[in-house]
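The complex is shown incomplete by one protein chain, all other protein chains being positioned as in the whole.
Lettered A and B in written order, each chain numbered from 1.
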Amino acid sequence: MNVWKNSAMDKMGQLSLIVVVGVIIAGLSAPVLAPHDPLAVQMSLRYAEPSWEYLLGNDQLGRCILSRLLYGIRPSVLAVLVVLLLSVLIGAILGFLAGYFRGKTDTWIMRICDVVLSFPGYVMTLAMVGILGVGLENILIAFVLTKWAWFARVIRTSVLQYTEMDYIQFARTTGMGHGAIIRRHLIPVTFADIAVTASSSVGSMILQISGFSFLGLGIQAPQAEWGMMLNEAREVMFTRPEMMLPPAIAIVIVVSAFHFLADSLQVALDPRLRQSGLQPDRLPDQQEVAVRL
Amino acid sequence: MNILEVNHLNIHDIHIGEPIVKDISFDLQQGQCLAIVGESGSGKSVTCRSIMKLNPSSLQQSGSIVFQGIDLNTLTDQQMRKRRGKQIGMIMQNGMSAFDPSCVIGTHLRETLGQHYGWNRSKIDERMHIAMHSVMLNHPDRLMNRYPHELSGGMLQRIMIALTLVLEPDILIADEPTTALDMLSQQEVMAQFIRLRHTLGCSMIFISHDLGAVRHIADHILIMKDGKVIERGETEQLFTAPRQEYTRDLLSARFALDNHFRQLMERKEG
Partner (left out) sequence: MGMYIIRRMLLAVPLLWAISLLTFILINLSPMDPAVVVLQAQGVPSITDELIERTQQQLGLDQPFLVRYLNWMLDCLQLDFGNSYITGQSVWALIGPAFLNTLRLTLVSAVSIIAVSVLLGVLCALQAGRVLDKSVRTLAFILTAIPSYGLAALLVWYFSVRLDLLPTSGMDSYRSYILPVLIITISYAGLYFRNVRSSMLSNMNKDYVLYGRASGLPERVITMHILRNSLQVAISIFCMAIPIILGSTVVVENVFAWPGLGSLSIRAILSRDFPVIQAYVLILAVSFVIFNAISDMINAAMNPKLRNGL
């Protein structure tokens, strides 16, 4: 499991990992790194060109674009990672229960998953926002409520596959407890599948959440968020098209980094792909039919 | 007269950069049966596919393969395609996967026969019925309209043999045709192969990993290991006086397994 140490990950994967970690750190330490207050309006600096003081220039209200980008990492990327963690956690617990104990537990958990998955996720999200009201928190809640089922299903399949293996069956016959088997034998091997599935859905989740903000359903002004910054830039698209560049480029870089990371993780964790010398197809096949917003 | 001569055949994987088949030469006489025996990965299947020029483009081959006096390397794709099936036939290892799963069996048979003979549907059905009866397949009408997953491996194997009977190739390559079958079907299919040889009088290349399985059908045997031919000879001679250690191991592998089992049982009882 020493993905990080052995250089199984290719150059692109390592670079992506650096970008991702860098963005996360930048987001966490935004108050230290940001040169200015992201909300400070200075009408005298409207649409100012990049300068030494304002490295990326100023927006339509004279706010520092670089500072807004840095603060925007929090809702655009960090919030998504938290949501991902929560849904993977719920999905993992239920997936392990279903896959390991089988029988009725399995049937019921999978039936609930089927109902949740038969309901398109974005409609769920829109409905939740409609009911609970507009705001980033509500979108995040809706995401957790709709995404867990997908992870539960993938993790269950993975657990099922490994539980069948001889050494697990052997551990069972020797009277090893369920908890110990899951902890010592199943979690380490299924972790690979979980990591690949989770990392490959980050990209589309980032795009979706910023999409909701773009529509005005997510985070509310004056808070900085990348989708929202694009929406604001759109209003001056005809006169100042270059205003769209910073948030758009930020999104593209982060989403590509996550995609590449998912790819190299998949190769690094699946020795078969590495040996065959075949380039893997970007992103796993059994991908959720993703909504593109 | 030699119907097939393979000279200095080398096959090399450009992805891995390693040779798979190293400088193999052999020939096949009209009406004879040659068995190629070896472990999986010894290069025997790749060798046979190279005769039909069916290896993926990542495998590069050199050396000459002369069939009925013509070097196959000089043929165009079109000329090669016309020879496949009609002059050089092939029986696959796994009947279950050899037919398009989304079409009924009849589709493949009709496409193949239509391609080589230009017959119409009723003529094809008529000839297939005769051939299928002769390999002990009843109700050919019904079988032709079945999907591959609805039939057993042994039945599909016999359907391939029946198709070969109609095509009457000059050489038949059988790639481990009995490996995927249970014991009973194995014997039936082997019996069909021996009959096929007698009816068509065609030459045959029979690939197997089991020396015992080819004893009754092969005239000559070629033993392959790691892409090289390590022993060759007439069947009886090879069985009675193997020259190589490896061949002796192959021969005794079955007995050894038996002996080991017997020893274990005796120890348990004693």
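Criterion: a residue touches a chain if its C-beta (ideal position, glycine included) is under 8 Å from a C-beta of that chain, and two chains touch if they have at least 3 such contacts.
Worth saying up front: this structure is predicted, and the values here are computed from it rather than measured.
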Only one of A:126, A:144 or A:182 touches the unshown chain, namely A:126
Please identify which residue in B:111, B:126 or B:234 touches the non-displayed chain. B:111
From B:44, B:83 or B:127, the answer for touching the chain not displayed is B:83
What is the set of chain B residues that contact the non-displayed chain in the whole complex? 49, 52, 54, 81-86, 89-90, 92, 94, 97-103, 108, 111-112, 115-116, 147, 149, 160, 163
Where chain A meets the left-out chain, the residues are 115, 118-120, 122-123, 126-134, 203, 207, 210-211, 214-217, 227, 230-231, 233-234, 237-238, 241, 244, 248, 251-252, 255-256, 259, 279, 281-283, 285, 287, 289-293
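Please note the rule applied: only the chains that are shown with their structure count from here on.
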How big is the gap, in whole Å, between where the Cα atoms of chain A centre and where those of chain B centre? 52
